[in-house]
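Note that one protein chain is taken out, while the other chains of the complex remain in position.
Chains here go by letter, A and B, matching the order in which they are written, and residues are numbered from 1 within each.
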Amino acid sequence: MGAFLSDLLHALQGNRRAAVGGLILAGYLLAALLGPALIPLDPTMKYAERFRPPSLAHPLGTDYAGRDVLAQIVHGSRDVLAIAVLTALFTTAMAVGIGALSGYSGGALDALLMLLTNIQLTVPAVPVYLLIGSVFQVRDPLGFAALISLWMWGPLARAVRSQILSLKEREFIEAARVLGLGTSHILLRELFPNLTPFVVIHFIRIMRDAITASVGLIFLGLAPFSPTNWGTMLNLAVFQTGAIYIPNALHYVLAPMAVIVLFQLGAIFFAHGLDEILNPRLRAPS
Amino acid sequence: MKPLLQVRDLQVTFDLGRHGRLVAVDGVSFDLGQGEFVALVGESGSGKSTTALALIRLVPPPGYISGGQLGWWGPEGEGPVDLLRLSPGQMRERRWREIAMVFQGAQNALNPVMRIAEQMVETVRAHSAVSRGEIIERAARCLRMVRLEPSRVLRSYPHELSGGMRQRVLIAMSLLMSPRLLILDEPTTALDVITQAHILEILREIHAQLGLTMLLLTHDLAVVAKTAQRVLIMYAGRIVEEAPTEALFEAPYHPYTRGLLQAVPTLVGDLGTKRPIPGAPPDLRDPPPGCRFHPRCPYADARCRAAEPALEEVGGRRVACHHWQRIAASGRPG
Partner (left out) sequence: MRGIRRVFLAVFTIWLVATLTFVVVERAPGDVFYLMAQEIAQARGISIEVAYAQVRSMIGYDPTRPLWDRYWEWLGGLLRGNLGFSYFYRISVNQILFQALPWTVFVLSVALLLSFGIGVMLGLVIAVRRRTWLDPLITGYASLTDATPDYLTALLLLILFALNLKWFPSKGAYDSSLTPGFNLPFLLSVFHHATLPILAYTLENLGAWALAMKGSAVSVLGEDFIAFARARGLKERRILTHYVGRNAILPLVTGLALGFGGMFGGSVLIETVFHYPGIGWFFKFALDHRDYGMMRGLLILTTVAIVTANLITDLVYPWLDPRIRMEG
């Protein structure tokens, strides 16, 4: 893993797109880790300063109760990123587990797991989240991440399975088997290291999808546990305070939208660049 | 014999960007007379397919025709017009109507989602307004000529036919517009020996019946022996020898031709006599100096390494070798 990271950093220098994406993601990470300490969140309501346009004191203006929008975005990023990272961890663990088991075992177990994967891919996620999330009353990022990972592992599981199937055919696995090394050894020492770059790219995709899903669900009004989550901000702007009807309040609606799109773009660039670095086959042969 | 096609100094270049450029066909000249059956022989990579594609101006990018003329005579001996000077539209009209070409890799040459009948119909319709019934009738005649059962084949999809049947469908399709030149690129490769023989016989029959000109591309001199009247030998983008078939088999003048003949398994002799030419064709991005064949040639000397031999006329034949007299004197190999 260490060697992989240093190789990665080296390769990033050569790929501009991946570098730009990586910088954007690093910026969000810094904002989530250090931002709340640097920009304090003042919850007092000052209706006289409601929906002020962006200024030096309030770079992103103020909300319906005269509070700083930038501070809410920065504080919200912690919540949003926590859900994204936790979801990606849970989902990756589930997907790699299911995919590896399916691809390695074959037979009836493989058929059953692929049937479940098929069903996960067929039934749309948002309604599933809404039903389960409202019955079980999700209350924190951890629960939210668990909820989302419940219905997101399909694509990666399927991809891991086909990777395992193709890796199984390669010589070094054959060699390990001929040498009489055990199944767990083959999985841990031979198969998983070969999957690492591939899983990293999916990890980033899952983070993106987790942000889209979690912000969307909170925007809809499911589990409004954090007052600064970008989804809560959108929910307030659209359903509660009528901010979307007020031309002066446009900045308040656009701010959370812009940070979501920028994060997604960063993740797309980074994942795409990584793909180019890690899969030289994709590069144009010209 | 009336002339049909006169190829002069044809040159095809592939621009490979940062991987350099290569001249796949380098100053090729030859003539085809009306009604002739000529074979163009060479290993894969010799430039024979590229030459053929250049004749119908369909060299795939990044390749392009970088020089030469293609003089083309009309049916009454009028002309010639240079095919390279026609507009793309004029050239498209001449494809299939005047020059048809059956590609190598016939297994995938047909549209997998259309029935054979539709592909026959659209081929004719691209060139003339003929009724569907008439086209089907014509297609049936052509299919019978290649000994296929029209009623069955016409309503089939390509994947429902065997490899040999597909190859024959392509030949039948090439006859639809009664072209004056039919180019066949490796028509028997990838087929079993019996199907091969069958197709060669069909080709001979078609040539005898319709009197069209045929240019057969192959790497296999055994195929040539059964079909062509005249042979062109191509090596590393150049013509190295040309001779009537019988004369060529009797006494090759070029060491490469001699090598090819040695590589032909004789049906009577035992298989042990088959000796492939050692080495591989040169990298055309950086061809060897002097004669391009010298690294593989048993007769090569200092002169061959320094100076490239010209393609000389010698008694109704052509050859490009410094030592052709010595080789000719040694007669038929094997």
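Quick note on the criterion: a residue touches a chain if its C-beta (ideal position, glycine included) is under 8 Å from a C-beta of that chain, and two chains touch if they have at least 3 such contacts.
Just so we're clear, the structure is a prediction, and the values are computed from it rather than from any experiment.
Novice: So which of A:39, A:101, A:132 or A:165 would be touching the chain we can't see?
Specialist: A:132
Novice: For chain B, which residues reach the chain that was dropped from this view?
Specialist: Its contact residues with the unshown chain are 56, 58, 60, 92-97, 100-101, 103, 105-114, 122-123, 126-127, 157, 159-160, 170, 173.
Novice: Which residue numbers on chain A touch the omitted chain?
Specialist: Counting only chain A, the missing chain is touched by 115, 118-119, 121-128, 130-132, 134-137, 212, 215-216, 219-222, 234, 238, 244-245, 247, 250, 253, 257, 260-261, 264-265, 268.
Note that only the chains that are shown with their structure count from here on.
Novice: Taking the mean of the CA coordinates per chain, how far is chain A from chain B in Å?
Specialist: Centres of chain A and chain B (C-alpha means) sit 58 Å apart.
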